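Every protein chain but one is kept in place in this view of the complex.
When the chains are written out, they are named A and B in that same order, and each has its own residue count from 1.
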Amino acid sequence: MTLTDDSHDQTLTLPAVLDSRGAPASLVADGVSAWFGDHHVLRDVTLPMPAGRVTALIGPSGCGKSTFLRILNRMHELVPGASLAGEVRLDGNDIYDPARRPIESRRRIGMVFQKANPFPTMSIHDNVLAGLALTGKRVRGRAADELVERSLRSAGLWDEVRTRLDAPGASLSGGQQQRLCIARALAVRPDVLLMDEPCLALDPTSTRRVEETIRAIADEVTVVIVTHNMQQAHRVSDRCAFFLAAEGQPGYIVEQGDTDDIFERPQDSRTSDYVNGRFG
Amino acid sequence: MSTLVTPETERIAQPAVAGRDPAVGQPPQRRVRIGGADPELVSHVVSAAAGALGLVWLVYERLVPMTGAIGFWLCWYVAFLALLTAVSATTLDRVGVTDRLVGALVTTAGLVLVACLAGIVLFTAVRGKAALSHLNFYTQTTAYIGPEAPLDQGGVFAAMVGTLEQVAISVVLSVPLGIATAVYLSEVRGKLARIVRSVVEAMSAVPTIVAGLFIYSLLILKLGQERSGFAAAMALSVSMIPVVTTTAEVVLRLVPNGLREASLALGTTHWQTVRRVVLPTARPGLVTAVLLGVARVIGETSPVLLVAGATNELNWDPTHNPQLSLPLFVFTDMRMPIDNAIARAFGAAVVLLLVVVVLFGLARILGGRPPGHVSRRKLRRLARQRQARATRLESEPVR
Partner (left out) sequence: MSSTPDLVANPEAARRVLTTRPTAQDIGFVAAARSAAVSTLVLMGLIGLFLLIGAWPALKSQGFHFLTRTEWLPETGTFGIASLLWGTILVGLLALVVAVPLGFGAALFISEYAPRSLKSSLVTLVDLMAAVPSIVYAMWALFFLQGHMLQVSQWLSVHFGSVLPFLRVDTPDSPSSYTSSAFIAGAAVGVVVLPTITSIMREVFAQAPIGEREGAIALGATRWGMIRTVVIPFGRAGIVGGIMLGLGRALGETIVVYAIISPSFDLTTRPLQSGTNTIASHIASRYSESGGVALSGLLGAGLVLFLFTLVVNTLAGVVVSRSRSGAATEI
């Protein structure tokens, strides 16, 4: 295990410790449409999210970006009356195949939410390990401590909490809680990490640290991030997809491509209006 | 515009180029309904249940030291759980199997709860049917007939009258006091509020038998009054007041503060605000509070047992002489080793249940109406007023 001593560099070179899943996976949405009851909210979204890259979903609020994100880890179906069409393929295998349980897909596709949700009755240490405990992989003793340290370092939180790992999860500030949630999601070694406007409720300093974390973890997980902060999308992502929805109409992708192309050479006038701040 | 070309992405059609509407020229999409019954779960449960049934049927009474139907089904349940665990373990990991097992246990608990209530209601109804099917049950009393009398004689009329009067008096005593106290706690909020609230909570902890004992020793022994319906009503009030007060206070608290402020800003006094804004807004909830208080108290046997006296005669006067009521009727008759008496007791119990259910339903319906709800009758009246005003304006000379 190589440790970099520089306190600004929060990442470690990661060996495969717990299991053999090493490389991040690619995620592809193919013709995905979504409904809540009869209310059509997403129309024919096709989007490749390449392995090891950060893909940002941008667009004004209410265009179905968060709905789309929740379709990617099978949380959409928790809403009664929700339905969808199309396929979502993780490394070529459709996660909505009836033979696959949602639980298995969720263990490979993690999620960080808009509002940080650490488990308040657990300590920081236990929060990080919660994902493993919940999926039945018990880790104890030295292996547990190493995993906790590694995950917290990946999330950029280790230095701030190393002396109080037994404090309750809810005793941290908002930005720290969000980074704790990132550490918790990373501890299960997912192939993909979905992030639903993770910095919305955070101050600029915490936002910067979370963005640093996103850039740092990109080699071990594929990241898909929803944000309506365009500068953040520009800073953090490799690819962008611009969502739009007319009043009362389902959302769809107007344009997608490399971030630089989207921001500097947008093909569609609506895209160029949005990225230049003329609306949304 | 570029897209990262990987073997995976190559297989997809070109991503949407700017401007083209993706919905044009495509066949309607096939919707996938997710969720719903998991076929694997159903097959596991059915196979475990059937397997357990077969297993227990084979070994029951031969290997297991139990007899009777109860034992059989208990063994079946244990075998079912064991088989379910085993079958689930073939396709699920440890957490999945635990989840299944817990799901089975929890569902059992839910079913037992429903079965208990259904069982109690059905049992009482079935046993009471014999008495209830006679019309005299509702119109006659059991005075002047013995307990062995056949079911086409006698009934609960006296008991119903007694219950009605006692509850009515109790309502008259408890509701104004309870609501006024609730108003004090919620609107006036004086210095005594904390003490009063604690005391009301303490009062709700008084066991009903102790309330009966209190009225018995105070009213009947100390003050030398006789056992009567009024005494029973007072004993019931002791239990009713805290229920009405607590529920009413919750309801009054729920009235948005903005309404009070709007009224005060118009220059009203505190009393006018309470009377014309707060209370009308809270009215459905207050009605619920009263109905719930009545439902709670109407079936209480212990308070009336001590102070209402023993009689079978119809007594319209709650202030003199003992008075019968439904719970007392049930209690007296059920303990006699006489079939007809027990049948009558079950009949009375059904009547009591019906009254409680009706009150409960009323409380739900009336309490669910939002403030400002206008009933159909009031709508018709308003329409008539509007008509009258319109014709009046037409007939006036133009100024």
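In this section, contacts are C-beta pairs under 8 Å (C-beta built on N, C-alpha and C of every residue); 3 or more make two chains touch, one makes a residue touch a chain.
None of the values given here were measured: they were computed from a predicted structure.
Only one of A:111, A:202, A:226 or A:245 touches the absent chain when the whole complex is considered: A:111. Annotation: of B:156, B:236 or B:349, B:349 touches the absent chain (contact as defined above).
Of the candidate positions B:82, B:149, B:250 or B:287, contact with the hidden chain is made by B:250. Note on the undisplayed chain: of the listed residues A:71, A:124, A:181 or A:253, the one touching it is A:181.
Only one of the listed residues, A:93, A:121, A:231 or A:269, touches the absent chain: A:121.
Residue A:131 is the one among A:24, A:59, A:86 or A:131 that touches the chain missing from this view. Along chain A, the points of touch with the absent chain fall at residues 73, 75, 78, 80, 103-104, 106-107, 110-111, 113, 115, 117-121, 130-131, 133-135, 181, 184-185, 188. By the touch criterion stated above, the residues of chain B touching the omitted chain are 65-66, 68, 70-71, 95-96, 98-99, 102-103, 105-110, 112-114, 116-117, 119-120, 123-124, 127, 176-177, 180-181, 183-185, 187-188, 190, 192-193, 195-196, 199-211, 213-214, 216-218, 221, 238, 241, 245, 250, 269-272, 274, 295-296, 298-302, 305-306, 327, 330-331, 334-335, 342, 345-346, 349, 352-353, 356-357, 360, 364.
We take it that only the chains that are shown with their structure count from here on.
The touching residues of chain A, counted against chain B in their complex, run 26, 28, 30-31, 33, 35, 43-44, 46-48, 50-51, 53, 74, 77, 80, 82-86, 89, 92, 96, 103, 134-136, 239, 252-258, 261, 265-268, 271. Contact residues on chain B toward chain A in their complex (touch as defined above): 1-4, 6, 8-9, 12-13, 15-19, 22-23, 26, 29-35, 93-96.
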